[in-house]
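A protein chain is absent from this complex, but the other protein chains hold their places.
Order of writing sets the labels: A, B and C. Residues in every chain begin at 1.
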């Protein structure tokens, strides 16, 4: 195989070994096991070993299986959208803002709609920060307004308009039935309708979010698990500076 | 969806939810994560959530992911080959043999070639048996000869010929690099060359074996995890009787 | 036996302060009622259903009275008076109010003693039904045997009550003792309880009376088959706390999430509204024989489990005292505790063991509700499964009352069918493995565990003493709890709290007080 073509690795290069776990509405017997095997076959999996068959009752059965996938990935073709601005420390960012923007950046943040998981947005915004990295409230260059939990989109936009915000920070943690996609889309659509979309940066975050997805949803940037205020602050400062020089 | 068309079940009927775990020769970063996603995409998986990215060092990364498969199984089309003879208790089998065959059945068993895992074959053959079910040695209708571990195919066939065996029992537990397939195939080929194949039943067993696979390899029957002497003894007795009446 | 040597003086002081804190709310409990309490009364009188636009009749009636400035007399009196005037049932009265045909405040007071008699009859009927449900539960436990300790508690949270039932039944068959139907996000901030069977919730399923009924029926079916009584639980919490308690009492739920301060701190519900509502809702629970469960775990989802361990202890003691005020017996106080310790911490197990023993020994009769790791659960399901195993180990070792099983997918999604099954397998394996381990062990003299437990107790004691001194409302306003500031008159729902008239009547409150022997 070509060097850029890769497959999963078990114990021999490119052996394609993967583990699967799933439930099917079948009985916990040879027929059920065969259904599990058929499913994997259809997914391009070979040398299938359905090694665990657990009766979940009520007509369902849980399967654990190992197998060899025929899928390959050409890593030379992988393109990922990532936030590529440099990451600066709090002091550096404050210095950068002072020198390049000469103003205090206002950001308004919230967990929107039904979401009440504030720990993530607090980690970015609150004084205390997260994992020994201070939040935006502690930055001299930022005026950070955190509206907290379950804020309706309308309210967030209203506040952003009032405060003449440079950026909006939205957190979405609950993702069941893609509620986060719905909520984030709603916010952007309202912002467009109100003519706010281009007046400020729209940034979202949450454990199931990526920059890629954020862009797709019409945001300027997205931050996932393990983000820090330093990432977000640097991104905002640098992007605002660059925009002002376009 | 039609009733016979099924998909995996997470928390909503046919939602297609599955869990995956695999390693790739990529870095533990957004690029690597995207490679993992691409792999799953190619396998027909959608709504992919790569929820764990663990650096395995030496250039490998481990991924855990959840996603929605587009694969479906038509359960009305599932055919499995299973050993379908009735399962009788030891006493019933002995009685059956006395009445229908009027002779003692001789079986010769072994773990062949490099395999030394005798616990499985012992479970079937030894006096003591397994999980409170006695082994063939305890049956009055059986003359059970257990050759034990690491028996060359030639030796097993020689013994079977000498003893005029009615059935050969082979165990294969080690499966790395499909060594079990190689060994089992070798035995059948030798038996055919020696003209023994049709003189006796060829039965194999082991945790990674199924009746299906056994048939494919040219055996009469195969027994996997959770088989007991009762299953095997009943199968042998009934099959021998049926064969003698064809 | 693992036994702490707790400083008895601290225990006594801590309890005294908690008691003082609870005692200081008699003005609120005696003189005030709330819209939710009134709606509860209406529900208990038999009013159910909703208008076409979804507005539940209890809200319709209550709002009607409120708009007429008549609520201070208590909603029940007006309905009973209308029943007397019209000869209709409470439900029919409510429907007429809903259709605008009836103005409850416009009816004459023909004979107040007849009105009171109606109230007596209606409330006696309701309580008889609740008593029947309680006796049924008791009989079931009698027949099938008591719940295991710790009991296996799992959640279902598909958002669709019918899927929930499938998952709940499967879990019961696999060994679950208690099924919790998690509520849809943000239901706690709704000032009404949705009506009917629901199939669209996010992160959970709406708590409605019909959903309660559907799930109860499903579980009753399995209970019979597997000869084990499967308990059902939900959330008497949020702006409708007492209403949901009443629904649970009527539909034979067996436990209820019901915390004295959770709504204030974590949902920004007004402090007075919350404390008042919990007072009445707990009476309902007490009367119905429902085990309450408190929400101390929530402190640790946002604060550090070591640093803020004392807040758990303090809150347990406060919850205990408030529970006593509503007639709940220790055997029904599922005080909360959580295994939210950082797995990266050295001796995390040892710390947790100290905390778990502390809870157990402070409340020896309480079926402590022990919550699993959530905060440090990650997308690495294998690791999370191990953390859950340590949690199960400690639950069994220290004999906690109810083990809320952790799921290996905690950080990813609400549980899939297989996740729950693997969680039950995890618990069953651990429970069995360490079944009688405790009897084999004792604490070494001068052990860190004993020291740690006493130091948490000491911190809790000083904290409670300070709060008792200052007053709970002031302490909350200052951010003493969970670092969150909750001013006395802030938060949602204050407008629903009102001063009772001298003519105010709530027949249930009166009967509960008598039956539960509260002064």
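For this structure, a couple of remarks:
FYI, a residue touches a chain if its C-beta (ideal position, glycine included) is under 8 Å from a C-beta of that chain, and two chains touch if they have at least 3 such contacts.
Model, not experiment: these values are computed from the prediction.
Interchain touches from the omitted chain, evaluated on the whole complex, reach A, B, C.
Across B:94, B:115, B:166 or B:231, the residue that sits in touch with the chain not pictured is B:115. From the set C:425, C:465 or C:515, the residue in touch with the chain omitted from the display is C:425, counting the whole complex. When the omitted chain is restored, the residue from C:71, C:443 or C:497 that touches it is C:443.
In the full complex, chain A touches the omitted chain through residues 9-13, 17, 19, 49, 51-52, 54, 64, 66. In the full complex, chain C touches the hidden chain at residues 1, 343-350, 353, 380, 382-383, 385-387, 389-390, 393, 408, 422, 425-426, 429-430, 432-437, 439-444, 447-449. As for the chain not pictured, it touches chain B at residues 21-23, 54, 56-58, 60, 62, 113-116, 119, 148-150, 174-177, 179, 207, 225.
FYI, only the chains that are shown with their structure count from here on.
Relative to chain A, the chain whose mean Cα position lies farthest away is B. With centres defined as mean CA coordinates, chain B is found 43 Å away from chain A.
With centres set at the average Cα position, the gap from chain A to chain C is 34 Å.
Residue positions 9-10, 13, 17, 19, 49 of chain B each touch two or more of the other chains.
Looking at chain C, residues 157, 379, 411, 413-414, 416-417 sit in touch with two or more other chains.
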